[in-house]
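A single protein chain has been omitted from the complex, and every remaining protein chain is retained in its original position.
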Amino acid sequence: MPELIAKGPFDGVEPLVMAGLTLAPVEDGPIWSIALLPGGAKAAAKALKPLGLAFPGPGGISEKAGLRLVWTGRDQAFLFGDLPAGLEGAAVVTDQSGGWAGVTLTGPGAARALGRLVAVDVRLAAFPVGGVVRTGLNHMSAVILRTGEDAFEIRVFRSMARTCWHELAEVLRHLGARAPLSA
Amino acid sequence: MRLTCPLCGPRDRREFYYYGAEDYLNRPDAGAPGSAWDDYLHNRDNPAGMTRDLWYHEQGCAQWLIVTRNTVTHAVTAVDLVAGRQGAAT
Partner (left out) sequence: MRIDGKGIIDRTRQARFRFDGRDYQGFKGDTLASALLANGVRLVGRSFKYHRPRGILTAGSEEPNALVEVIGKTNRTPNVRATVQEVFDGLETRSQNRMGSLKHDLLAVNDLFAPFLSAGFYYKTFMWPRAFWEKLYEPAIRRAAGLGSLSGRHDEGAYEKAWAHADLLVIGAGPAGLMAALVAARAGADVVLADENPVLGGRLIAEGGTLGGEPAAVWVAGVEAELRSLPNVRILTRTTVTGAYDDGTYGALERVGLHKPARPDLPRECFWRIVAPRAILAAGALERPIAFPMNDRPGIMMAGAVRSYLNRFGVAAGKRVTIFASTDSARATARDLVAAGVQVAAIIDPRPDASVVEEVPVHLGAEVIDTRGRHGLRSITVRKGAESFEIETDCLAMSGGWNPTLHLTSHMNVRPRWSEDLAAFVPVEGAVPGLFAAGAANGTMSTHGALTAGKAAAEAALSALGRVAGTVAVPAAEDAPYGHRAIWSVEGRGRAWLDFANDVTTKDIRQAAKESYASVEHMKRYTTQGMAPDQGKNSNVGALAVLADATGRGIPETGTTTFRPPYTPVSIAAMGAGGRGAGFAPQRFLTSDQASRDRGAPMIETGLWYRPGYFPKRGEATWKEACDREVAMVRQAVGVTDVSTLGKIDIQGKDAGRFLDFVYTNTFSTLPVGRVRYGLMLREDGMVLDDGTSARLGETHYLMTTTTAAAGLVMRHLDFVQQAFCADWDLRFISVTESWAQFAVAGPKARALLDSLLEMPIGDLPFMACAAARVGGVEARLFRISFSGEEGFEIAVPTRYGEALFRDLLARAETMGGGPYGMEALNVLRIEKGFITHAEIHGRITAFDIGMEKMVSAKKDCIGKAAAQRPGLWGPEREQLVGLKATGPISAGAHLFRPGFAVERENDQGYVTSVCWSPTLGAWLGQAFLKDGRARHGETIRLVDHLRDIDMACEVCDPVFFDPEGGRMRA
């Protein structure tokens, strides 16, 4: 009988601190895709309500007691945490655990740093705290959450973990080298 | 160029994949004559002015969109969900 040891996408990777910013891996637990079936919104809302969650609209996040429901598409959200009962028939649930590689980018100017790789408007008015965007991180499809004015969570396909880290680390190195400049 | 995705808001055009004319939505019945399929698949106008075509928000919400735009002025006047259009239930 083999003993299978689980391995995350960033095992052994240490946080990178540079230019006042911190790039750090995120360790995710279970991730579930919940896709509402036609006409399933009501039943899904009923199943989510006891948990204090509501199915989020575009760009929204519903969060309560360690459970986080993140909008990821039309009638689709990712649940970070354990799957509640009662969604059968209302929504299609698919296990996405382990399929995403996550990092956090935090520190003063994190938004402008992110603007090196992301074409969307990262100003607070356009991308408020507690919001999510699906966009490209350079060439990679990404799910980006704003958890604070200067704090983002970025997820890309797990297989692209190294590229994601490489690109963000390069942004930090460039900003670090720029910092002594007056301009 | 920027498109305002009905779900995601204004985005740079590099998030989108371009397909072609809106005609692709009007699929003939299985038994339709060959000429109907030719029109559906291949015969296209090349308008100088208003045009409606299909774009896919590939790096965003994965929705197919109908973009109404002017090929002369480049003005984009409407972006609608394919799945939400008249006649298609959601």
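All chains are identified by letter, namely A and B, in their written order; residue positions are counted from 1 within each chain.
What we mean here is this: a contact is a pair of C-beta atoms (placed from the backbone, for glycine too) under 8 Å apart; a residue touches a chain by one contact, two chains touch by 3 or more.
Owing to the predicted nature of the structure, the values given are computational and were not obtained by experimental measurement.
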Chains still shown that are in contact with the chain withheld from the display: A, B
Contact with the hidden chain (one of A:53, A:103, A:118 or A:145): A:118
In chain B, positions touching the absent partner: 1-2, 12, 17, 19, 24-25, 27-28, 30, 32, 34, 37, 40-41, 54, 56, 58, 62-64, 74-76, 81-84, 88-90
Positions on chain A contacted by the hidden chain, ascending: 1-8, 33, 35-38, 76, 91-92, 94-100, 115-116, 118-119, 121-123, 126, 138-140, 156-163, 166-167, 170, 173-174, 176-178, 181, 183
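By our rule, only the chains that are shown with their structure count from here on.
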Distance between the centres, which are taken as Cα means, of chain B and chain A, whole angstrom: 29
Chain B residues within the chain A interface of the complex: 7-12, 14-15, 58-63, 81, 83, 89-90
Interfacial residue positions of chain A with respect to chain B in the complex: 38, 58-59, 72-75, 119-121, 126, 133-136, 141
